[in-house]
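Excluded from the complex is one protein chain; the other protein chains are retained at their positions.
Moving on, here comes subunit A:
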Amino acid sequence: MADDLKLLRTWSSPYALRVVHALKIKGLEYETVLEDITRKSASLLEYNPLHKKVPVLLHNGRPVCESLVILEYIDDVYKQPPLLPQDPHEKAMARFWAQFGDDKVMPSTWRVFTSEGKDQEEAIGPLTENLKFLEEQLKGKSFFGGEAIGYVDLAFGWMGNLISILEEIIDLKLVDAEKFPLLSAWINKFSDDPVIKAFWPPRDKMVEKFKAMREHFLKQVP
């Protein structure tokens, strides 16, 4: 019996995109259930009562929540091609960098994007420090995963389309190709990969959405 896979996601969520990309890399068929985050469906509230967020993967009706947990689950159930390395230490390092991305890189990028003036200048330092660690990790590799896209690449996948969108909105280089040549090259290579590229949400809609977000955040500042 073929597995029944459903993915609850929104049109733009970068976390959900991680799962979309993972399912495609594994060659898995699934049904998409598009959610409106302003009007959450009964299904979403039933399957993710704790966080009420996307993505939620339903595997034969059983929900798995939190994007990185979902990636590991998919990798556990469907072995080929592997997303995580087999070696225990390399696996631990992959988990470490993915967590670093969510805990440090994403928030520090967001801080630069949602600030202006002196606040923005001050926010750039921490982002630069975080990006240096990523640059180091790409030495001698095409992708974070080595020669093929893997778990860490998917974890940082949001950079593949979002960095250039945010840079356009704030008219500021976040990942300078001169300072971060490997990371810049990775962003281009990742985002141009045919499996990845097929699922980028419409750029103009993303620009509109994130412009509105920035304005909303700037208004919050006292």
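Everything that follows uses one rule, which is that contacts are C-beta pairs under 8 Å (C-beta built on N, C-alpha and C of every residue); 3 or more make two chains touch, one makes a residue touch a chain; residues count from 1.
Assume contacts and distances are computed from a predicted model.
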{"item": "Name of the absent chain as recorded in UniProt (options \"Calcineurin like EF-hand protein 2\", \"glutathione transferase\", \"UTP4 small subunit processome component\" or \"DNA topoisomerase 2-associated protein pat1\")", "value": "\"glutathione transferase\""}
{"item": "Options A:L23, A:V64 or A:M206, residue touching the unrepresented chain", "value": "A:V64"}
{"item": "Candidates A:K91, A:R111 or A:K209 - the one touching the absent chain", "value": "A:K91"}
{"item": "Contacts of subunit A with the absent chain, listed as residue ranges", "value": "50, 59, 62, 64-66, 69-70, 72-73, 76-77, 88-89, 91-93, 95-96, 99-100, 103-104, 133"}
